[in-house]
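Below: one structure, written as structure tokens.
Missing here is one protein chain; the remaining ones are kept as they sit in the complex.
The first chain written gets the first letter, and so on, giving A, B, C, D, E and F; residue counts start at 1 in each chain.
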Amino acid sequence: MNIRPLHARVIIRKQEEETTTAGGIVLPGSAKEKPTQGVIVAVGPGFTLESGEVRELSVKVGDKVVFAEYAGNVIKHEGEDLLILNESDIFAVIA
Amino acid sequence: MNIRPLHARVIIRKQEEETTTAGGIVLPGSAKEKPTQGVIVAVGPGFTLESGEVRELSVKVGDKVVFAEYAGNVIKHEGEDLLILNESDIFAVIA
Amino acid sequence: MNIRPLHARVIIRKQEEETTTAGGIVLPGSAKEKPTQGVIVAVGPGFTLESGEVRELSVKVGDKVVFAEYAGNVIKHEGEDLLILNESDIFAVIA
Amino acid sequence: MNIRPLHARVIIRKQEEETTTAGGIVLPGSAKEKPTQGVIVAVGPGFTLESGEVRELSVKVGDKVVFAEYAGNVIKHEGEDLLILNESDIFAVIA
Amino acid sequence: MNIRPLHARVIIRKQEEETTTAGGIVLPGSAKEKPTQGVIVAVGPGFTLESGEVRELSVKVGDKVVFAEYAGNVIKHEGEDLLILNESDIFAVIA
Amino acid sequence: MNIRPLHARVIIRKQEEETTTAGGIVLPGSAKEKPTQGVIVAVGPGFTLESGEVRELSVKVGDKVVFAEYAGNVIKHEGEDLLILNESDIFAVIA
Partner (left out) sequence: MNIRPLHARVIIRKQEEETTTAGGIVLPGSAKEKPTQGVIVAVGPGFTLESGEVRELSVKVGDKVVFAEYAGNVIKHEGEDLLILNESDIFAVIA
């Protein structure tokens, strides 16, 4: 990947989730912000604490992650839409 | 559980509480944000203080907890809806 | 009490105050947020300073306290409505 | 006084100031928040700095102080309305 | 002066500036918040840094200062209207 | 370049990206804030941490960067429009 995110940012290749439910049942919590999944393709060097220490991110390239639907910005890179967001917008890593 | 929450996040399996009262009496404080109960199924590594120290969370897998009704995000995992939220949104552990 | 509040939270059993005044006189300051009284039934371990130190709360179980009327959340516990709030929402202890 | 304010809070017995001016002249600055005077009847132990140090308040019981009109909360104590506010809402001590 | 401001507050005797321009020309920048001048009559002990250090104010009694028009609160003292504001609302000292 | 940005600011020569898609297909994510590309022509000395340390920026003159569309301010310099923004508004460096 020839994009280098700054600080605590990561670049994600989004994976579309099926959101239609068989039978059209309304999901509990569906009014909330809908998390989305993707795979990390690039990570920044980390975030800087007030002490001056740079703390490495908790995710790495290849991690499949869950994040808030409206987080981050879409960037177009080599004809592909990628998402760039802060690690703090990532909820969890799926093993 | 094959989901690993980041930082101070936890994953909760919600438990529905009965909210109808026999006789239809209006509960005092019922206009406030309604807390909800659930069981913790995964916890993050902790939150980072400005000193650089990572402080472990105060809850562990299996804890039954009370939290604010509209906190967190629903994630769909292996066909089940789980809730992901920050430890700071958890009010108390029920022994 | 089998509920353990996290961090700087406390659990309070509210005590209703008489708010009607004989003769219907308007109280000075009555338009302000009305404080409420209660007794503390459980306290959290304390709040974490940026230095990493956990500072114990200034109130203990049994303390009769005054707090802001709209602070906190009602939780239903063993058929009783209790209030859970942050120590910072407590104004004073009544000796 | 059998009320013990927490942290940086103080309890004040308000003193009504005359606000009518002879001749009905509009006071310069009268559209601003109107400060009020009172006497301190109880003080909290102080505020906690991030370093963990507790810093004593700059006012003591008996001090006559000036504070913002809409600061604080009224509490009813032994049939008397008292005001509870943060030291940061006090502007000055009148010698 | 028998008023002692707390922390970083100062008390100022306002000096009215002429604001009418001969010929009624609109001043550039006149739509902005209009600074006002005055003389400092009392200063607080200083502001407390998170390190616990109290840092003395940069102004002293007798300084002629420029400050934002709508900053601070008017207090009536010995029949005189004085202004109480934070040192941070003072822009500059006029030598 | 005879402009010296202060602190964590950088100056960027914007590069227009083609935004029309052949066939007029609506891009996914196009409702989000659209990132823009440019080349860095000047960088500030860095940002100051509370510890007093000045931390150098993570970008250098010549870097091709991606940033949020509405970040920063346009300055006219030697007949050319340049963009001045904070390093925190830069998402990534394109290698």
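The rule we apply is simple: contacts are C-beta pairs under 8 Å (C-beta built on N, C-alpha and C of every residue); 3 or more make two chains touch, one makes a residue touch a chain.
Keep in mind it's a predicted model, so treat the numbers as computed, not measured.
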Contact with the hidden chain (one of E:42, E:74 or E:90): E:90
Interface with the unshown chain - residue positions in chain F: 2-7, 9, 11, 42, 45, 48, 50-52, 70, 72-77, 81, 83-84
Touch list for chain E against the chain that is not drawn: 17, 27-30, 32-35, 49-51, 53, 55, 58-59, 66, 68, 87-88, 90-95
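Definition applied: only the chains that are shown with their structure count from here on.
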Reaching chain F from chain E through chains that touch each other, fewest steps: 5
Copy-to-copy rotation for chain B and chain C - C-alpha atoms, rounded to a multiple of 5°: 50
Centre-of-Cα separation between chain F and chain A, whole angstrom: 22
In chain E, residues with contacts to at least two other chains: none
Pairwise touch network: line, ring, star, complete, or other: line
